[in-house]
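The complex appears here without one of its protein chains, the remainder shown in place.
Moving on, here comes subunit A:
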Amino acid sequence: MNRRVSSEVCRERVTAGEYDVRRILISRNLKVIAGAGAALLLTAGGVGAAQLDKAVNLSVDGTSTATRVFGSTVGDLLESEGISVKDGDVVYPAVDAPLSDGDTVTVRYARMLNLTVDGETKQIRTTETTVDAALLALGLRTDGARISVSRSQSIGREGLDLTVITPKAVTIVADGKTTKKTVAAATVEEALTQLGVDFDSDDKVSPARATALEAGMKVVVKDVRSKKSTRTETVAHKTVRKESADLYEGTTKVATEGVDGLRRVTLRTTIVDGKVTKTERVSSMVTKAPIAEVVLVGTKSRPTTSTGTSSGSTSGTGINLARADMWDRVAECESGGNWSINTGNGYYGGLQFSYTTWLAYGGDDFAQRADLASRAEQITVANRVYADNGLAQWSCKG
C-alpha cells in the first residue's frame, strides 16, 4: 500500500516499439511534457520474412473460421478481416500480441442487455451470446426466477431487453390461515394468483394488490362479503291543527284520525372474515303513505255570564305559567321544543305527557291529549304535576 517512487527514477524516453498513445512524461526537473500521437497499434521492430503468410483460426462470437493472413499481430488479422473492436469487446490474445502460424484468435463482441430485475432497470454489458450464459456470467441468481425470454435465447449484437422476476419468500394470511410461500411474482396480485389464493374484487388485500412484491412481505387477504336485506318501518303521521269557529275556545276536536304509514328499507351488511362489521341503509321507499291527523281548535268565544268574574276566565281552566323558562328547557330536551308532537311513542306534546298523566291532572280541561293543547295549557298542567312530585316524572330536568 505504501511504496514511494524515488524522485531519481527518470520517466522520460519513449523507446522504439512502445505504445505511443497520449503519454505523460516527467523529466528530471519535474516538467511535464505531453506526448502527441494517437496510433494505437504496435509497430513491430524488425519484420522478418517468416511472418509472411500464417494459417490462423479466427473465432468470432463462437463461430470459428480458418483463414490465412499476412501480418505480424492480432491487430493485423482483425484489420484484414474487417473486424473493428471497441471498449467492452474481448480480443484474445490482445490486439498488439504477436501472431504465429496455427494461432487461434478469439473475438467476443460486447452487447448491451436492458435488464430489469424486480422493476429496476440497468444497462448491462456482456460478451455472452445467450441469456443463460449472460445471467451466469453476471452472477445473477435466477433459480426459480421468471425470465421474459427463453433462457436459451441468443443475444444478438443489437442487445436484448430482459425482465427477470426473482423468487421471494412471503407470508400469506388468507381464510384465517398463515402460510409461508416462495413465489416469483412482481406484484402482490400476481403472487396471489400464482399461489392460487382465491380472492375477488370485493376482498380487502393489504398491501394493495398493485404493490411491488418484496421478500419478507406479509400479504393479508380478508374475505369481504356484503348481504342485502329489507325491513319494514312505520312512518309516523303528522298532526295538523286547524282553527274552527264552530268550537268554543279551549276545546278541540279530531276531524280526521291520523294513521301511520309504512316504508320498506333496504340494508347492506358487510361481513369481513365471517363477522359483521357494518350495516348501512342503501335505500328506502314509502309503501303506504301516512294520513295526517286533523285537529280542530275552537276559536268561538264562550258566552260570558252577566255577573261573571272580573278575570273572565273559569277557575278550572286558569292558566299557570309559573316556571315557564324551566318548562321551555324541559320541552327543548324532551321534544325538541315541539309542543304539538305526537310520534306514536305513547307520549305527547312538548313535555311528553303520557295520556294517563295528562288526564289525571285535569289536562282534559284543555284538550284530549297534551299535543293538542297549547304551550300555556301544557305548562299549566305541568305545574300541577310539579306541585305533587317536582320534576320526578321527567327525565329531562331543564
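What we mean here is this: contacts are C-beta pairs under 8 Å (C-beta built on N, C-alpha and C of every residue); 3 or more make two chains touch, one makes a residue touch a chain; residues count from 1.
Just so it is clear, contacts and distances are computed from a predicted model.
**Student:** From the list "Phosphonates import ATP-binding protein PhnC", "Sulfurtransferase TusE", "TatD family hydrolase" or "Cytochrome c oxidase accessory protein FixG", give the UniProt name belonging to the chain omitted from this structure.
**Tutor:** Going by UniProt, the chain not displayed is called "TatD family hydrolase".
**Student:** Based on the whole complex, identify which of A:Q123, A:S201, A:S301 or A:N389 touches the chain you can't see.
**Tutor:** For the chain that is not drawn, the touching residue is A:Q123.
**Student:** Looking at the full complex, which residue from A:L138, A:L195, A:V254 or A:C396 touches the chain that isn't shown here?
**Tutor:** The single option touching the absent chain is A:L138.
**Student:** Sort through A:G62, A:G88 or A:G346 and give me the one touching the missing partner chain.
**Tutor:** The one listed residue touching the chain not shown is A:G88.
**Student:** Footprint of the hidden chain on subunit A, which residues?
**Tutor:** These residues of subunit A touch the chain that is not shown: 1-5, 7, 9, 11, 18-19, 21-24, 26, 30, 32, 34-35, 40, 57, 87-90, 92-94, 97, 100, 102-104, 110, 113, 115, 122-127, 137-141.
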